[in-house]
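Beneath this line is the structure, given in structure tokens, with notes to follow.
A single protein chain has been removed from this complex, and every other one stays in its place.
Each chain carries a letter (A and B) given by its place in the written order, and its residues are counted from 1.
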Amino acid sequence: MTGYLARRNPTVKLALLFAVSLATFFLFDPVTPAVLYLLALAAIVIGARPEPRALAAAHLPLLAFALGILMVNALSRPGTVLWQAGAARVTVEGLEVGAALGARALLIGILSFGFVVCTDAVALLTSLYQHARLNERVCFALVAGYRMLQQLGGEWEVIRYAQRVRAPLGRHGQPKAGPARFGLAAFALLVMMVRRGERVAQSLEARGLGRGARTVWRPVPLTSHDGWFAVAVLGGVALTIGVSVLAGVARGPSALFGG
Amino acid sequence: MPASHPTVTDPVVQLTEVTVHTPRRPAPLLHTVTLSIAPGERMLLLGTSGAGKSTLLHTISGGIPHSVNADLSGQVLVNGRDTSASTVVDIAMTVGVLGQDPSSSVTMSQVDQEVAFPLENQGVPAAEITGRVQEALSLVGAAHLAGRGTSTLSGGELQRVALAGTLVGRPAVLLLDEPTAMLDAHGVTMVRAAVAAAGVDGAAGTAPAVVLVEHRLDELAGPAGLAGLPPRTVLLGDGGVVLADGPTVAVLKEQAATLHRAGCWLPLEAELWAVAPAVGPDDAETAPGPDDESAGRGGAPIADVRGLALLDSFAAPSGAAATLRATPTPGRTLLEGTGLSVSRDRVRRRTARRPGPRILLRDVDIRLTAGEIVAVLGANGCGKTSLLLTLAGLVDPAAGRIEGQRPGLVFQNPEHQFLRHTVAEEIGYGLPGSAADRAGIVAHRLAGHRLEHLADQNPHRLSGGEKRRLSLAAMLAHDRPVLLADEPTFGLDRRDTLATATALTEAAATGRGILFSSHDLRFVAALADRLLVLGDGRLLADGPIEAVLADADLLRTAGLTLPPLVSWLLHRHPGALRRTLHRLDTAPAVDPVPAVVS
Partner (left out) sequence: MPASTTAPAATPSARRRPLAWTLKDLVLLVVLGVVFGFLYWALVQAWTGAAILFGDLTQHVLLGGWLLAAPVAIAIIRRPLAGLLAEVLAAVIEVIFLGSPVGPTLLLAAALQGLGSELPFALTRYRRYGWLVYAFSGLLGAALVFFYSAFRSGWYGTDLLTIRLIVQLISGVLIGGLLAKVIVDALARTGVVDNFAIGRDLSRAR
């Protein structure tokens, strides 16, 4: 992980992610989130230097999701009809609200992507323990959970193979697949991981977790750079929203109800 | 009669009349156990499965009564403090624990973070931590792993890192609960060396007292024989009672038959004492002792002359043993793979895959005929499991083709295959035919694998050996012509291993073809007709057992080491390998005649 953003304190980044997401909660116009999205995209490309392929791959589900929202709203929101074909009708209000919600989904999605691509999960948890006073047992239970998550893919694959061996054959001579098979494999995975979790908890306690008064071997830095970064981000967002309010572009939740 | 152990200083662990009950079982897990462990003492804890060894370790670490749903009466003192009045976390300051499952022993995603974690929890200043982490990793031979992520490590490496994490806090007591049970041969060697290093006073302070639960005493002893075992042994019997407590050699000699019957893997000398008690170290002339080199070259596996004579007698051709399997003549081909390339990539998918899946094995030809048992050997990671998955039709071969009916495959961890809530349903799963047919097959399998008393139990509640028997029974119920098995005796005790061998032999006798992978060369030598050796990305050898095992260069290329017994038999009694092992395996344990007290 390289770049300006990767060097910033993870707790600060998380808090900013939260703050910006909340700030856009009450925005229901398409322009403001779209502008914020473009700003965020620029910031992430410059500050986190993600792989182009990863960036594109992250956009696919986001765009699909946003388009879906746009379409559903356009077709299902009552108001001034723009275009009609039989039972389906597209309304102006539907398009506006749909575009707004879609843009917001894009914004939050790109911010989440940016966050994950420049933040190490374990560093984040350590930082939360150091700076946000997160309970140490919760913190390291989650760190252990991160490791267990890494193991899940492999275990899931083996379980699927193992259960296919005795699965009855379907019409084409292949072992039958389907929700029942998925459920059985899912349950086997759950049993295995619950048992492993109990042993992990024993390991953690055997290592002394929970005594209180711990030191941190490699503390995550929190510097004045992080402070300025926060100011810059919050200021930028506030400015954008302020400008759009002044320009009369911004719309609040009343837009949902045709106001 | 348990021998009392004189201690000069205060014991670091003191158990007094400890009894442990669980609500689920009427019989206690431990019953009035009294024992003390001196500082720095190395102790071996033996017992039958279910005798309470893990329970005993839990009482020392505080897991009982604090974490496990069990009641403890009696007193457990660790470093003078009562465990009942303390918490697991506090006890952890003086007690280090290492379990058998590598995937839960290490909890962090970076190696150095893992080893530093206990020191952070103890409040050790950050500046001091770096040095101690380095020191602990060097002690266990894992210094080169310092910067690695834990998801990239093998089982043996994980266990060593976990051991470093246990030692970094300089505990007074080290509890090891079968630390090598789930490792391959290479991992076992590495972890044993690390444990041995941990037991030595050194730069890391005085050595901790070590309590080791280990069921493979034959491997633990290694080329040093009985001298390679910890000096003191405590033996627990059924119901959690202390049966013996004293110097290891004396306990083994006295209890060899009991241990043998209970299914413990004994070092060769002890195994021979169990089947012929007159043979013993006191009154025996000794041959030139075994050393690493001579054992490898077919030198005597043990020092004791009478033991060697007993082995010679086993090797002698006499009236054919009724249960010994003759090598079958080649029958009908049941499974054939030609020009196979095996990779680790995923299940069949119709979309185009990205180019260049990682090829583990190239150009492999395999043929399995009716009635034969074939073993696949190879170092860990060489592709044995992937090969079995490919032959079973679960993974597409990267090249080549396979012909034959759908094989059965028994997985390394039986729990992966469990699908039902009771043993009986598990066996009957997926069977074709009417309910009555199924019931008949299920009843037959339950009887044949000694599972009748467990028919209504949930499969996950079974013991390790029982789970394996169940997974084998469930697979055999499907009556497929070919049975593949991935490490079928992994982690099993001696009795269950022999039961597995018997089950596979019977399956072959009914005309099936069996192909299994294993790293237990003695088991392979006693059971298999033919050997396949994988290594270097290809099939290195495919031939009769004795011919393949006798090829030292081949074994070296493949990274395999012969146990001294097998090596000796190949040199001294060529052609009698399977017969000797079979007689040794099936010889009944004989209790020693008690010494006359004058």
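Heads up, the rule we're going with is that a contact is a pair of C-beta atoms (placed from the backbone, for glycine too) under 8 Å apart; a residue touches a chain by one contact, two chains touch by 3 or more.
Model, not experiment: these values are computed from the prediction.
Touching the missing chain, out of A:L5, A:A43 or A:V97, is residue A:V97. Shown as candidates are A:V138, A:L169 or A:V231; the residue that touches the absent chain is A:V138. On the side of chain A, the interface with the absent chain consists of residues 14, 17-18, 21-22, 25, 28, 58, 61-62, 65, 68-69, 72-73, 76-78, 97, 100-101, 105, 108-109, 111-113, 115-116, 121, 124-125, 137-138, 141-142, 144-146, 148-149, 152-153, 156, 182, 186-187, 189-191, 193-198, 200-202, 204-205, 209-210, 253, 256-258, using the contact rule stated above.
Listed for chain B, the residues touching the missing chain in the whole complex are 16-17, 19, 23-24, 32, 65-75, 82, 84-85, 87, 421, 458-461.
Just so it is clear, only the chains that are shown with their structure count from here on.
In whole angstrom, the spacing between the mean C-alpha positions of chain A and chain B is 44.
Those residues of chain A that touch chain B in the shared complex are 122, 140, 143-144, 146-147, 150-151, 157-169, 184, 188, 191-192, 196, 199-211, 213-219. Those residues of chain B that touch chain A in the complex are listed here as 61, 63, 67, 88-90, 92-93, 95-97, 99, 101, 103-110, 113, 116-126, 129-130, 150-151, 162, 165-166, 169, 346-347, 389, 392, 394-395, 406, 408-409, 411, 413, 415-419, 429-430, 432, 460, 474-475, 478.
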